[in-house]
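Selected chains from the complex are presented in situ; the others are not included.
Should a chain be cited, it is by its letter among A and B, assigned in written order, with residues numbered from 1 in that chain.
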Amino acid sequence: MRLNTPVPIQWVAGFIGAELTGNAALQATGINEIHKVIAGDITFVDFEKYYNASIQSAASIIIINKRLDCPDGKALLVVEDPFSAYVKLVKHFRPFEPASAMIADSAVIGKGTHIQPGVFIGHHAEIGENCLIHPHVTIYDHTVIGNNVIIHAGAVLGADAFYFKKRADREVMYDKLESCGRVVIGNDVEIGANCTIDKGVSGDTIVGEGTKLDNMIHIGHGAVIGKNCLFAAQVGIGGKTIIEDNVILWGQVGISKDLTIGANAIVLAQTGVPSSLKGGKTYFGYPAEEAGNKRRELVWIKRIPEIWEKVMKPA
Amino acid sequence: MRLNTPVPIQWVAGFIGAELTGNAALQATGINEIHKVIAGDITFVDFEKYYNASIQSAASIIIINKRLDCPDGKALLVVEDPFSAYVKLVKHFRPFEPASAMIADSAVIGKGTHIQPGVFIGHHAEIGENCLIHPHVTIYDHTVIGNNVIIHAGAVLGADAFYFKKRADREVMYDKLESCGRVVIGNDVEIGANCTIDKGVSGDTIVGEGTKLDNMIHIGHGAVIGKNCLFAAQVGIGGKTIIEDNVILWGQVGISKDLTIGANAIVLAQTGVPSSLKGGKTYFGYPAEEAGNKRRELVWIKRIPEIWEKVMKPA
């Protein structure tokens, strides 16, 4: 998330009760989880094994739970609970704004776009030109939609990332990471009925130009879907997964989080994908394999009785 | 789709800029994709391998991209891009009509039917008697619903067919086939929360009398579901598939497009069905097999280590 105006690090330190080491003159220009950081960003780290990666990342300001050496030009904000400090910042800079109408005054709607009755459009949402939004669609705050986009009834764009920190010692064990990212839909996209596309934790969930989604597809937080993809009904895409251009996913395919599916891949119906796939090939099965290999495997399984007959039966 | 009044073919030829050959006195009485044509219909063909089937089909008027001999009594409309010409006709005769209210004035609602708050009912929709429609249901234009039907919250009836022509040479690669079909729901049907039933491309998507759908079921364009079927939650049915009477599908079953599932078939949970199934039997697995065979296969797989022990270990 970009901040509207630069924020002095001294103010940030005071707001979250942190000890500041390093460059005290820094101004924060963004807040981001570690996967999305750029220069000027505040990020956080609370696991020792990620300390180094976080400090060496592009982020300028790291909220951390240990006093460590700070690289030149950066700053560390030392607190006991970096997660909670980060969430406090997100809530301050991206507070929940209650809606008082189905379409927010601050929403921008392009010319030629038609909104059917019963559509919710949140604060600061932007919808391009010549779109058609069907009834009962929900567009959360800050969502960005391109031109010539069709969204069918009941689709939900911009619900919160499903992202929690486990607090094994607490009665309420899962602590919510407030998400401040957005959903960004490219031009000429079609989104089927009752699809759900979650906002990014701090960056954008993106559906590329010309991609077509059938009904009841789930796209997790921060996923990046390429151009001209075709997803059949009931597909699910995990958080932060990258689907490159021209990928075709058939019905009920599930793709885990944090993967990359290469351009022009085809994944057949009901396939489960636990690891990244190279582009240009066809896959199926669980776990996904190249379709030719998987088909041969099905034939081999059918031959087990024949082997058994030869080997195990007394001569 | 039936046309409200017969349309002279000469007008059609002029509207789409086609060269007319054959019977110039014809009147078009319908527009249909090739799978649904009857006499009087306009259809289109743009692949050479389907030329003959299209010209020999029941359709009277074929939009085509090659000058061919025209059978007696029929007419060919020769254009460079039959797909676009067909879409232009669909848009003309079935234009999108923006809604100005949650329930269209032109909708017909039978006596004894109760509509809960927040339901959208589009133009020309027809709902029978003694139905109960729960909140946030979306009923697109032209949908037809029988008597004693219950539709749970968030269900969407009549969203567009997921049907695109690939234009490999264009930046926006998938070209939308505008659908002009309908959803037709029989008497005594129950439709679960957040189900989605798409309209046919040019014909009807049908759910037969007495069929009960659990929540979050997707039924693709032009599918025909028989009477007294029972589908558990999260089932997906591909476009134009026929499910005969008394079929039971358990949870998360996926059935591909263009198939036929015979009467009284039972398909167990999570089964994936890539090809047609005979009626009266029980199936499971991916790809679906008769349940007895599939269960034996699972037992055979468990015996591989025993075979290995005997065969591969040194004596």
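Simple rule for what comes next: a residue touches a chain if its C-beta (ideal position, glycine included) is under 8 Å from a C-beta of that chain, and two chains touch if they have at least 3 such contacts.
The structure presented is a predicted model; accordingly, all values stated were derived computationally and were not measured.
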Total copies in the full assembly, please; the file places 2 of them.
3
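Here, only the chains that are shown with their structure count from here on.
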In the complex with chain B, residue positions of chain A that touch it
114, 116-118, 132, 134-136, 150, 152-154, 187-188, 190, 192-194, 209-210, 212, 214-216, 227-228, 230, 232-234, 246, 250-252, 269-270, 285, 298, 301-302, 304-305, 307-308, 311-312
Quick check: in the complex, which residue numbers of chain B touch chain A?
96, 98-102, 118, 120, 136, 138, 140, 154, 156, 159-160, 162, 164, 171-174, 176, 194, 196, 198, 216, 218, 220, 234, 236, 238, 252, 254, 256, 270, 272, 274, 286-287, 297, 300-301, 303-304, 306-307, 310-311
